[in-house]
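Report on one structure; see the data block that follows.
Here the complex is missing a single protein chain, while all its other protein chains stay put.
Showing chain A:
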Amino acid sequence: MMMQKWRRSGDFIRFGRKSLTNLRSKEDSVSRSVSGFVNCCESKGKLFEPNAGNHNTELDHRCPGRNLGIMQQYKCFGSSSASQIQRNPLFSSLDSNDVSYFKEILGEKNVIEDEERLETANTDWMHKYKGSSKLMLLPKNTEEVSQVLNYCDSRRLAVVPQGGNTGLVGGSVPVFDEVIINVGLMNKVLAFDEVSGVLVCEAGCILENLANFLDTKGFVMPLDLGAKGSCHIGGNVSTNAGGLRLIRYGSLHGTVLGLEAVTANGNVLDMLGTLRKDNTGYDLKHLFIGSEGSLGIVTKVSILTQPKLASVNLAFIACKDYLSCQKILVEAKKNLGEILSAFEFLDNNSMDLVLNHLDGVRNPISSSENFYILIETTGSDETSDREKLEAFLLKSLEKRLVSDGVIAQDINQASSFWRIREGITEALQKAGAFYKYDLSLPVEEIYNIVNDLRGRLGDLANVMGYGHLGDGNLHLNISTVEYNDKILGLIEPYVYEWTSKHRGSISAEHGLGVMKANEILYSKSPETVALMASIKKLLDPKGILNPYKVLPQSFFSP
């Protein structure tokens, strides 16, 4: 059975735009200074002069009216450093000639000035990040993307590429008045090879639609995530989305065989190969996988898909302590290796949150336990796969690694188990304010940070840990009644410093976006970030593509 059928994605109201306005703190309450770490690297950034001929930025700061007539400061919620960004005064402001030009290229109806639609496009789905763009463009093909970018580059109009707008770090919405380029109309499947399993499609294809298309051909997408009903494949590639199948099929750096991208000046880079092996020169497509639209807009993708296997089994088990979870992971890799397709965990706080905030969810385990694990197997033989899974679990039960557990007997039961794991994000939103961190850590360290943070926050907040244990990826979430400075001050930069100390990554699969652009140095050396900045300058000299994100602004300041 297809794995996506195991989850009732249709039931998800995850992307409903319930207003969180009343939960926000006063705007200016979140304006802490950036971490010292970044400040110390600012001098380093000065090595990289932006293009010759630029204005003196300092002067622009003092005379805000000179260039733009506006001086904005960006505010957002739940992230300390992102709240102190200044609009880059070198960017032009949109005028009526620009809009007329876009209408000429794209046609009236694909140039959106409607306030309601802009409101949606300006806001991320968590309602944490909100821009003030006055224009959204809906190109229908690569040529139009190229023309639009070429024009924006010549006018120095900043743009934000947008897909399904399901990102969690504010990467897909404008920070100020950037023009939104949404590729949603580019949603055609271009080719599918039933022998190699290579799918070629446009960037705006919704992940679930691709999965459904492949289902009719007997194939599955190599990635699957909670937002599948809204997210675009172009966005998945641009953010190097991970998700639930990574343990089985690997990251998009492996499964994306080629792509087409348009750089800031409108140059179309055709790297749309469909070959598994191709060692001719630098493999530049990787620059566009995970660079969050800061180097170019991905317009087409070729991706390796896998045959759909007949037998999928899912177990939901309970463990007393985190050490048992680790041991089960090791044992599962040994005993179920060839059929293991997901290994997810959640703690009891996450379970309680889901039980309290989502309707119709019940704990499959009769008595509550400290940790829960979902183990999914995907293979070709129902009988032997099931026997293998059962034998493994019964052995774990005898060894007391597992305290209790259930195995889904039908797809409906499997969906309800997945609903618990996939429903956490939705439940978090219903519970009030939340701070989200997406960390890669050595597996043995994963739960220590949750415990440390619990000690630090005490009764102030509910700290939850869940995530892709099999990939060493923790989703650390802190749920509170409302956003407030004190709590944020206790979390950041503590979480980043903790992660850095253990050589983890502060962004495992969500990306940096605007939330963590300044924090990249916790996971990458200044030399590495400096090289990233020079690549950015090479491909986007005027810095119009998704500005203020991914890399610290200090690396671009004169």
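Observations, loosely collected:
Methods note: a contact is a pair of C-beta atoms (placed from the backbone, for glycine too) under 8 Å apart; a residue touches a chain by one contact, two chains touch by 3 or more; residues count from 1.
Throughout what follows, contacts and distances are computed from a predicted model.
Candidate names were "Electron transfer flavoprotein subunit beta", "Ubiquitin-fold modifier-conjugating enzyme 1", "Protein unc-13 homolog 4B" or "UDP-N-acetylglucosamine transferase subunit ALG14", and the UniProt protein name of the unshown chain is "Electron transfer flavoprotein subunit beta". Of the candidate positions A:203, A:393 or A:551, contact with the hidden chain is made by A:393.
When the missing chain is restored to the complex, the residue among A:415, A:507 or A:523 that touches it is A:415. Residue-wise, the contact with the chain that is not shown comes from A:310, picked out of A:191, A:275, A:310 or A:330. The omitted chain makes contact with chain A at the following residues, 1, 5-6, 215, 310, 312, 317, 362, 364, 366, 382-383, 390, 393-394, 397, 402, 404-413, 415.
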